[in-house]
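Just dropping this structure here.
Heads up, one of the protein chains got dropped from this complex, but the rest are sitting where they should.
The block that comes next holds chain A.
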């Protein structure tokens, strides 16, 4: 059946992703967690889908955002749905919080990686339970950590430097949204798989809300963009 280094029959090896979502950004703020994601689903270099919801609720206390292969995200949502259902059916007054969901996903991702059959996603889990704010990340190889602000993919390079400078413990909701929008705008300019249609989700002790999709204002009127070919090699 299974040999040590490869399995026959139902063989799966490390795949390539097909339809992917780009960065997720998550931050802790005064009352809870804020997460932002655009609604693009790229098919290689084509922006194929423009209404993909990449931020989803998990049970009463958590919010998950995913980048990477969208079909694998849908599979993860199925696992989480089963997890929450079984938790609810115990009916014992307890419910799984973001820390527990994060740990569960870490186990799933790491074990899949060990079978050379990863779920091709980078996930951000955020939530509030019993007054405790939590924000954690898991990658497709099972690397996991918690922090006050997190991002996936390009967000790590373009958004986190901004967050390291400007994030504070006591951000209000409006300040948090402005900060996220600043990061998302930067991604929109520089990440070629970003689309200008985003959602921001807020989760507090009271509950979760995901905003309606909206667009950011952009500015292209830079001097260098006027008459761009003036002075270029070979031009006159």
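Just so we're on the same page, a residue touches a chain if its C-beta (ideal position, glycine included) is under 8 Å from a C-beta of that chain, and two chains touch if they have at least 3 such contacts; residues count from 1.
One rule holds for everything that comes next: contacts and distances are computed from a predicted model.
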Undisplayed chain, where the name is taken from the UniProt record, one of "Golgin subfamily A member 7/ERF4 domain-containing protein", "Septin", "Proteasome subunit alpha type" or "Vacuolar protein sorting-associated protein 33B isoform X2": "Proteasome subunit alpha type"
Residue touching the undisplayed chain, where the options are A:88, A:114 or A:132: A:88
Touching residues on chain A - with respect to the absent chain: 82, 85, 88-89, 91
